[in-house]
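Only a single protein chain was left out; the remaining protein chains are all shown in position.
And then subunit A:
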């Protein structure tokens, strides 16, 4: 295994339930890419034997916590890492059952790609719809539908084609731009890392090849310049007496020294003097870089402000239309008071209206509702105490997303995508 230093990073989620082979698939990817260590395999073998299994249960590799292993279920998002000579991968492994929609949303929020597993014997199930809807709602740029357990349907091309056709008919209702299909057997290894010899009729790439080559450089917004200011760096030393740097992570566009910029909310304009990190000059800065920017003019800027281009500004409003995934036992109702966190800004907010809830299995809208509960997804109108500077989530996943915080418990109770 030789790992290049200039590899790209691909983050993907896997969604599936206990018996559709998700753990086996992850185990296969980790094992075949030689990312499982001997002591990990030994630990899993010992545990499998203790439980009286006559095979090595690879799901034990990914089920982390004691309480989970006792109950035999995965209750949270677990992150796994592997690398090939082409790319480095981060897997957000999330459980599939209904009550854990919040975990799937969490895993999906940072993913470039989602793997959706379909059991070839069963075809599309409610959970397939649910996973796909969440992938579409969270705007995961790439989706791979793995039709698994092909070995159990005699590697039948007809079965595979039918599932592909069914999925395409259904997904046309969703906003997923890039869908690929791969017929696999995670257990036997067909088309996961190595090409299957049992499915000559399949001419596409293996799953790993696709993960290594899918084009992700455009997954960030490189058009609309957005730099939310995290903090102001003032050294207070003789050498850097007048230094005033605006530190932050670029959320969109490409900034260059000399660019004219506008500061929100003050509306002052200036020019970019330097973009740097650790004293090294950066000619072009784009998402997701963390940088320190200096400006030609001395302007009062603080955390929560946003640096943009004068001819391309985000919306600035106090009334937001948001798709909310609710993540707390305590329900959300009209007039519930919340704290909204958006980029580097926090402000108080209140729920004005719950418009409808989405049945995540059928995609039907349920109207006339008074409250939404844990794992519900709903369209909600929210009023903030001061304007926030946002883009629609479909344009920019960073400047279009918010989290909702309960001001009493301080817990993160919801995730929101601004429409």
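Here is the rule we use: contacts are C-beta pairs under 8 Å (C-beta built on N, C-alpha and C of every residue); 3 or more make two chains touch, one makes a residue touch a chain; residues count from 1.
Just so we're on the same page, contacts and distances are computed from a predicted model.
Visitor: What is the protein name, per UniProt, of the chain that does not appear here: "Multisubunit sodium/proton antiporter MrpA subunit", "Phenylalanine--tRNA ligase beta subunit", "Sulfate adenylyltransferase subunit 2" or "FAD binding domain-containing protein"?
Guide: "Sulfate adenylyltransferase subunit 2"
Visitor: I'm checking contacts with the chain that's been left out. Which of A:230, A:269, A:313 or A:331 qualifies?
Guide: Here the residue in touch with the unshown chain is A:230.
Visitor: Can you work out which residue in A:29, A:77 or A:351 touches the chain that's missing from view?
Guide: A:77
Visitor: Just the residue numbers, please: which parts of subunit A touch the chain that's not shown?
Guide: Against the missing chain, subunit A presents residues 1-3, 5-9, 37-40, 43, 47, 61-62, 64-67, 75-81, 83, 87-88, 90, 102-103, 105-106, 109-110, 216-217, 220, 222, 230-231, 233-237, 239-240, 243, 245, 247-249, 254, 277-279, 284, 286, 288-290, 292, 303, 327, 339, 341-342, 344, 397-398, 401-403, 405, 410-412, 415.
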